[in-house]
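Mind looking over this structure? Questions follow.
Presenting chain A:
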Amino acid sequence: MEIFFVLGIPLAGGLTLALVGNRNYAAELNSLFSLATFLAALKLAVRVMDEGPLLVLDELFFVDPFNVFLVTLTAFVSFTTTLFSRPYMRNEQAKGKLSARMMQLYHSMFQAFGFTMLLALLTNNIGILWVAMEAATLTTVLLVSLYRTPASIEAAWKYFILCGVGIAQALFGTILVYFAAERVLGSGGTALLWTHLYGVKDQLEPTVLGLAFVFLLVGYGTKVGLVPLHNWLPDAHAEGPTPISAVLSGLLLNVALYAVVRSKALVDGALGTPLAGNLMMGFGLLSVVVAAFFLSRQKDVKRLFAYSSIEHMGLTTFAFGMGGPVATFAAMLHMTVHSLTKSAIFFAVGHAAQKTGTQVIADIRGLVITNPTIGWGLLLGSLAILGMPPFGVFASEFLILTTAMREHAWATPFLLIALGVAFAAIFGKAQGMVFGDTTAQRLPHSPALVPVFVHLALVLMLGLYIPPYLAAWYRQAAQLLG
Partner candidate 1 sequence: MIEAILSQLFQTLLAVLLAPLMLGWINNCRAWLQNKSAPGLLQPYRTLRKLFHKDAVLAHNASSLFRMAPYIIFGCMVLAASIVPVVETNLPFAYAADAIALVGVFALARVFMALAAMDIGTAFGSLGARREMLVAFLAEPALLMVLFTPALISQSTSLNTMVATLGQREFALFPSLAYAAVAFVMVLLAENARIPIDNPATHLELTMIHEAMILEYSARHLALMEWAAAIKLMIYCAIGIALFMPWGIVAAGSWPLLPVATLVLAAKLLVAGGGLAVLETVSAKMRIFRAPEFLGMAFLLGVLGMLTHFLLER
Partner candidate 2 sequence: MSLPFSAQLINLMASLLLLIAFAMLSQRRILSLIYLFAWQGAVLSANTLIVAWTTGQPHLYYSALITFALKVVALPWLLHRLIIRLNIKWDVETLINIPTTMLIGIGLVIFSFNLALPISQWAETITRSTLGIAIASVLLSFLMMITRRKAVPQVIGFLAMENGLFFAATSTTYGMPMVVELGIALDVLVGTFIFGIFFFQIRETFDSLDIRNLEKLKED
């Protein structure tokens, strides 16, 4: 039952806001819908944890620990994002950057985007999954070009074309899977349902699934932002409004990765060879290294952290690729902490950029003096994302690195170098922005950064104490993925 709320509320929200999104209470309404969604998601999660996986609406939707934790995460982060975006977007509007119609578009699309992601997570049908993923692109692409600046339009165009093309490959992959499954499950709906596919995964034709996985990996991998398919990501993050950057980084990438991981679980069963895992490890490692070296040359804050997202997605992909209970556990933990931390950072960055009126790193100085909350938020966030204990990111990196050292020692030198370079790059720039003397006056009112510190607090907690509930959650999910 909750499932309908989880999906229905954002949908309804999207439609309502499409009508009233330009009113000045729209932002509150937006938060309200997201809150409701989040509560429903919680309820759903509790139920799943108690009663185990469930299938509804003749198997159209299914919920198991793996996706329900992502559902909750998604709902939560989009809720906090709405909290952040309320003052942020208002300021943008006040600055005259955005018209009322834009706000309308923004609000309704935000909800719609949430809906698509939840749909992608909850659906049992790989076809619908694809549809939802494509829809996610469609809903965000106009938001990326919201400001109508040449740069933003260019970014949106690239985003659209590259993701569109990528997703098209994913569709081909889906077709191939269906093609293979049909032989076993017979034509008709069931051949597209995860639940059934997993049941027969060892009978599926290996050659077909091998090809299928390649298409799926290239397709959804584009959305995950794996190098060399990542090129849309930094532009889209840098040019879109900050709340969108936050949800893109924090959520969309996760959902795409979710699709890849699901497919991997399927393909592994069929192939019996570590092909899928190796591919993912390869892509992951490449992404980590390349992104790390990109980091050191960034001049734009949001671009900087966009690349860091690529790096972390690479790390997560690498971990999933390694497989095994520890690595998978670590990977899921990393998904969680990354989306929490990264969105928090984007909140802080957004405020900083708004206050200083620039996204150029070199022009932002001494935030702790002008604006302590933002400054500390940004600094702690950067340190957290760099894997500094006691923040949670460290926990997952610890598990990933140690496991890699044990099972794939060849990869560790690259990881060592990449993490070192990434640290030098991000930390050097963050320090420069946060510390130092500044001519800027202390700003009259520093924004309430509740979401930032809520997220950081959560991440901190995950570093020191993972609630048994959550742990059980991860474990079951890890089991699910074999």
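Picked so that all candidates are chains of the complex that A comes from, given by their letters.
General observations
Everything below uses one rule, namely that a contact is a pair of C-beta atoms (placed from the backbone, for glycine too) under 8 Å apart; a residue touches a chain by one contact, two chains touch by 3 or more; residues count from 1.
Quick caveat, the model's predicted, so the values are computed rather than measured.
The candidate touching chain A in this complex, chosen from 1 or 2, is 2.
Chain contact summary for the complex, chain A toward candidate 2: residues 125, 127-128, 130-131, 134-135, 138, 141-142, 145, 148-151, 153-158, 160-161, 164-165, 168, 171-172, 175-176, 178-179, 182, 187-189, 192, 205, 207-208, 211, 234-235, 238-239, 294, 297.
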